[in-house]
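Quick one: the structure is below, questions incoming.
Note that one protein chain is taken out, while the other chains of the complex remain in position.
Up next is chain A:
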Amino acid sequence: MSSRDLILGRVRRALADVRQDDTPPVPEGPGRDPRYEQAVQRDYLREHGALSAAERVELLAENLADYRAIVHRTDADGLADVVAGLLRAHGSKTVLVPPGLRREWLSGTDLTRVPDRGESTAHELDRVDSVVTACALAIAETGTIVLDGSPDQGRRRITLVPDHHICVVRVPEQVVSSVPQALELLDPTRPLTWISGPSATSDIELDRVEGVHGPRTLEVVLVTGGGGQG
């Protein structure tokens, strides 16, 4: 007998006490199976307090900062200058650029651009100073930005290996209040990276230290009037 059949057989015997009528059908693919929905009581909140768009952005900024991300604000016209200023201030000479990043976001800088290529080695990425990306959405209640690998965000590793990540969030349209609202909008078939502040560890006497393996500096630029999809 294969281990698969062995384990499934053990599971079935172990559950001999479970009533058959308790068994809902397996949900088919993504989407809601009404019978599974009935099996679990979900009277928790969809969001913790109804926020206006402006309040949502405020809360996001506050929570990002609380987790030691550096938050900047600007409008569409000022964005290129802000991004250029951040790269300059960080002393960067090279910047990773996802293929679909809006060109005008980097129009204020003449740094050497490194394209996000499938064949780049990890060592090559390690030599790049900064990376600039967009995001899929941001969650105000938790201070989280989520990347989903879209062309304006690039492969997962480009926001991981360089030490400096600048992430542009279009506000208020990309900001949701809560985790439940975020999951509803995200596509599980894409690889997702949820980022709440820079890499951190508390493993040494529970003192928080930023930046063990991921970028040590996370700068989030909240941009109003940032236009449609990147």
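By definition in this document, a residue touches a chain if its C-beta (ideal position, glycine included) is under 8 Å from a C-beta of that chain, and two chains touch if they have at least 3 such contacts; residues count from 1.
Just so we're on the same page, contacts and distances are computed from a predicted model.
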Unshown chain, UniProt name, "Aspartate carbamoyltransferase", "Iron-sulfur cluster-binding protein", "Molybdopterin synthase catalytic subunit" or "Sugar ABC transporter permease"? "Iron-sulfur cluster-binding protein"
Considering the whole complex, which of A:94, A:196 or A:224 touches the chain not shown? A:196
For review purposes, identify every residue of chain A that touches the missing chain, sorted by number. 2-4, 6-15, 17-18, 22-24, 26-27, 29-30, 32-33, 36, 39-45, 48, 63, 67, 118, 121-123, 126, 139, 141-144, 149, 155-157, 160-161, 179-180, 183-184, 188-207, 209, 211-215
